[in-house]
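Complex shown without one protein chain; remaining protein chains in place.
Chain naming follows the written order as A and B, and within any one chain the residues start at number 1.
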Amino acid sequence: MTRPSLAPTTIRPDQVGDPRFFTGTGPHPLAVIAAAAGLTLPARAADRAFTGVAPLHEAGPDQVSFLDNPRYAEGLATTRAGAVVLTQALASRLPSTAIALATPNPYLAWARICALFFPPPAVTPGIHPSAVIHPTADLAPGVEIGPLAVIGAHAILGAEVRIGPHAVIGPGVVIGAGADIGAHVSLSHARLGQRVRLLPGVRIGQDGFGFAPDGQGGYVSMPQLGRVIIHDDVEIGANVTIDRGSMRDTVIGPGTRIDNLVQVGHNVRLGRGCVLVAQCGISGSTTLGDHVQVAGQAGLTGHLTIGSRARIGAQAGVMENVPEGVSIVGSPAQPVREFFQHVMALRRLTARELRRGRQSTAARPDTNPEN
Amino acid sequence: MTRPSLAPTTIRPDQVGDPRFFTGTGPHPLAVIAAAAGLTLPARAADRAFTGVAPLHEAGPDQVSFLDNPRYAEGLATTRAGAVVLTQALASRLPSTAIALATPNPYLAWARICALFFPPPAVTPGIHPSAVIHPTADLAPGVEIGPLAVIGAHAILGAEVRIGPHAVIGPGVVIGAGADIGAHVSLSHARLGQRVRLLPGVRIGQDGFGFAPDGQGGYVSMPQLGRVIIHDDVEIGANVTIDRGSMRDTVIGPGTRIDNLVQVGHNVRLGRGCVLVAQCGISGSTTLGDHVQVAGQAGLTGHLTIGSRARIGAQAGVMENVPEGVSIVGSPAQPVREFFQHVMALRRLTARELRRGRQSTAARPDTNPEN
Partner (left out) sequence: MTRPSLAPTTIRPDQVGDPRFFTGTGPHPLAVIAAAAGLTLPARAADRAFTGVAPLHEAGPDQVSFLDNPRYAEGLATTRAGAVVLTQALASRLPSTAIALATPNPYLAWARICALFFPPPAVTPGIHPSAVIHPTADLAPGVEIGPLAVIGAHAILGAEVRIGPHAVIGPGVVIGAGADIGAHVSLSHARLGQRVRLLPGVRIGQDGFGFAPDGQGGYVSMPQLGRVIIHDDVEIGANVTIDRGSMRDTVIGPGTRIDNLVQVGHNVRLGRGCVLVAQCGISGSTTLGDHVQVAGQAGLTGHLTIGSRARIGAQAGVMENVPEGVSIVGSPAQPVREFFQHVMALRRLTARELRRGRQSTAARPDTNPEN
């Protein structure tokens, strides 16, 4: 049993796909790579094989790399990468040693190429002997249940569902095919569609925050009688909390992406393809249309309606409805243009105030009638 | 083994008390319903039976419904509900098919009626065989210990305590009768009163954030030698963190309600009946009086004193003490009236600046001596 030194210097820095943690595939011929990314195959070298992916400044002749931010375009001239995914506009800046894989959307192509070399780990069917599974739970063939997971009475798991270690699936919960439930997730009073991913520590379906003052300084809890409905292809980050509805359901629309530590209150409805960035919070009964983006640490009060494709800025405090397609920022939130007008106006006014303050300070002795 | 389709269209929307997840009671005669809610029994139909509860626009003749927001009062005219909880002022707007259950506090009555039809699940005494219970732990009769829970040495659990799956109760922890500890909770260095509810993922009793620079660029941890004291009837939301005290205790007063993802630092003291909304944070050694309300994402710095019945607005940044009964908002926080005066003044000043800017831009060519 060898004991590795753990001194930082022994850690190879910035290792893409460290084999301790990732299982790669390959090499792959360029034709396969282009097909995976939906790219037109370049004229030359369809059979040339590539072994992996790497950042532009680290990639070697057997690796594919990527650039989509023109700010870093000077890195193209010196790259040793064998092929680079980029826009047509930048392709001419590549050295002749690199094959250009040009596309209007390099980031999308790059995601697909990376997934070709590093596909998500396949489900390994089987139930760990330490898992606690209620005899009335209904498990489709091919499910993978991790160590010490708990599956409640009458829960239903679709085909190829993976349940991570220590996840707790409450009674009656329904999970669609292909879902991937992370370690330590708790899930109750919920129906999940297909291919839903929950990262570790997600809390779904617990009581919403509702109670009535009892007139004597205490509170009476409002029973929370709704559910959480999570549609297909939703992904939810670590330690996120989504409460079940009180009278209606809490609903997360198809394809929506939620980052870590986000709060979603009871009765909230998110449309299709919404993006909620880390630490934002949506208060109870607020409804978001489709493809709404909420940036980090923003907060929305309750009972609002946010139109489709609206964009809420980081740390915004939203207290009013937002029309479709409008971008807002600030607390209280305003349209982006107005917000920055206010910021700039305040800076100018402050400068003027400071000048005025200095003048009156300088003038003060002279205006003293005692002098 | 039938496999349900999980397509969204097969989910009955907004089902109150979906029997997959909730066990209802009833039917109940109106006399029983009125008594549960503390209402005067209406003159007619004391024996008429009701089967459940539903929102105003969905309720049928056998269901009780509810309205407390006058904004939605137009829904009264067309409701098919058999009885509706509302204020006396709105009762006359009900159709003759609906019995008015009038009360000055409809929300409180509604909470009690919902709890009559859907009482919280009873404790099922027993210890799951997979739980790990230290032989010195002291368990009262009637406790329910879920799968894979861990109970430490010398912990004490009162009568009818429920411990959820995967909860970890540290050594010496004391939990009063009737407490309900959710899945994945960790609890250490703490004493809990009666009927305390902790939702999944709550972290109580871990080290507070305290350390001293060692003069050489590092830090020495300050031992955290206090506890967390949680009084009767407190409810705490999912993934909340409450650190134990350093020299004194961290204290949560009776009946206080804490929403999801809230942070409570070491030595904090919350009084009776405080309300802390999601994602707010209370820094170390700050003290709140009774019935203080802290809205979502607000932050309080350390060593403050917040008077009873103060109200802290959403996203407020509180850096000074707050007197009793005062409402503040903004970052840095100010009294509500001043805050909105500033917001409006800034909007007017910005508009004036913009006009001035446009004029001087228009004027600029003329003032150019080169012209």
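Annotations for the structure displayed:
Here, contacts are C-beta pairs under 8 Å (C-beta built on N, C-alpha and C of every residue); 3 or more make two chains touch, one makes a residue touch a chain.
Just so it is clear, the model here is predicted, and its values are computed rather than measured.
Per the touch definition above, the residue from B:T103, B:Q263 or B:Q293 contacting the chain not shown is B:Q263.
The chain not shown here is touched by just one of A:L39, A:L76, A:I99 or A:C114, and that residue is A:C114. In the complete complex, the hidden chain is touched by one of B:P19, B:P135 or B:G215, namely B:G215. Contact residues of chain B toward the unshown chain are 132, 138, 140, 148, 150, 154, 156, 158-159, 166, 168, 170-172, 174, 176-177, 184, 186, 188-189, 191-194, 201, 203, 206-207, 209, 211-215, 217-223, 225-227, 229, 231-232, 239, 241, 243, 245, 247-249, 254, 261, 263, 265, 279, 281, 283, 297, 299, 301, 315, 317, 319, 331-332, 338, 341-342, 345-346, 348-349.
By the touch rule set out above, chain A reaches the unshown chain at residues 1, 3-4, 6-8, 11, 13-18, 20-22, 53-55, 105, 107-108, 110-112, 114-115, 118, 120, 128, 130, 146-148, 164-166, 182-184, 199-201, 233, 235, 237-239, 255, 257, 259-261, 272-273, 277-279, 290-291, 296-297, 314-315, 331, 343, 346-347, 349-350, 353-354.
The criterion applied here is as follows: only the chains that are shown with their structure count from here on.
Chain geometry summary: the mean Cα position of chain A and that of chain B are 25 Å apart.
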